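Notes follow once the structure below has been shown.
Presenting chain A:
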Amino acid sequence: MSQLSVSDISKSFGALKVIDKFDLDLAVGERHAVIGPNGAGKTTLFNMISGWIPPDTGRIEVEGLDITGRSPQAVTQAGLARSFQKNTLFDGLTVAESLRLAVQAHSPVRFNFLQPARKFGGLQQRAHEIARQMELETVFDRDVNTLSYGQKRQLEVGIALACSPKILLLDEPAAGTSPAERATLVRLLTTLPDDVTLLLVEHDMDVVFGVCERITVLNYGRVVASGTPDEIRRDPEVRAAYLGESAGHAGEAGKA
Partner candidate 1 sequence: MENTDDDSWHPLVEGDESRHDPMDRAAARDQRRFLTIALIGLAVLIALPFVVGDYYVSLFSEILIFGILVSGVNLLLGYTGLVSLGHASFMGLGAYVTAIAASLLGYPVWLSMLASILISLLIAYGVGLLSVRTKGVQFLLITLAFGQMFHAIAEKTRFTGGDDGMTNIPRIDLGFIGLDADQDRVFYFFVLVCFVVAMLILRRVVESPFGRVLVGIRENEKRMLAMGYTTFPYKALAFGISGMLAGLAGSLWVQHGFFVNPHIMTWELSGEALLMVIIGGSQSFFGPVLGAAFYVLAKDLLSEITEAYLMFFGLIFVLVVAFFQGGLAGFASRFAERFLNRKSDGGEDKP
Partner candidate 2 sequence: MTLVRKITSLFAGAGMLVAASGAALAQEKTVKVGLLSDFSGVFAQLAKDVEDAWMLALEERGGMVAGYKVEIVKEDSENSPQAAVQKANKLIKSDNVTIFGGSISSGVGIALAGVADKEKTPYVAGFSIADALTGKFCSPYVARTSFSANALQAAAGAYWAKKGVKTAVFMGPDYAAGQAMLAGFKNGFEAAGGKVVLEELTPFKTTKDWGPSLLKAQQTGADMIYTFYAGSEAVQVVKQHAAFGMQEKMPLRGAMWIYDEALWDAMGGVEIGAIHVTNYTNALDTEASERFEKAFEAKYGRLPVASNAMGYTNAVAIFDGLAKAIEDNGGNLPEDKSKIIAALASLKLYSDPRGPVHFNSSNNAMQDELYMVQIVKGDDGKPHHKVIDTLPYGEDLPGCNMQ
């Protein structure tokens, strides 16, 4: 059984067909990227899978459980966590508090309103583990708004990861980062636990080819191609439609 199965979903805004009969199947532990030019419908696709926008047609399943049209929180509780393209963080809280909230969301104590939270040390430990994993240990007690941009992107991913997801959806984690920060990010993503399935939307080909083993190319809401990084690089249609100049560059990066 596949971990995430998306079958035949479509979405239109008015006359504009944003996603047209999209299919996707992810196996457990698969690292998969969706790429495509701006306006290809990647973010809409993400929003549909993570429950923010209901699809017009089609069906989405997590481990065989139908989550089509369910609320974002229900989708996350079903084991699918996402990050955001634009930082969606808790500016007034510390890194520790942010991660702890994410951990707590999947703990039975979350609605406990009469015992001090500090009694539940496990939450804190798990939060710290995530911070270590995301290389945010040194800023663990700092306010989020004092972090560097790259650290904020790491925290974006960290918060999603702290939800202990089976499937992790990352929406352009490298958007706006420097090359050094991108390298860190690639390193972190490659060390994700094996049983976590990863679905990535990303513009930066270094990250895509560095992390993913399968790639789907989207253009005008339709799948143009799907395959391994090598297949994608070779696909003439992809080259024409999308990769263009950057194909060669990406190819080199992929080999590197």
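Candidates were picked such that all candidates are chains of the complex that A comes from, given by their letters.
Simple rule for what comes next: a residue touches a chain if its C-beta (ideal position, glycine included) is under 8 Å from a C-beta of that chain, and two chains touch if they have at least 3 such contacts; residues count from 1.
Computed from a prediction, not measured in an experiment: that's the story for all the values here.
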- Query: Hey, among 1 or 2, which one's touching chain A in this complex?
  - Reply: 1
- Task: In the complex, go through chain A and note every residue touching candidate 1.
- Result: 50, 71-74, 76-77, 81-82, 84, 88-94, 96-97, 100-102, 104-107, 109-125, 128, 132, 137-138, 141, 143, 159-160, 163
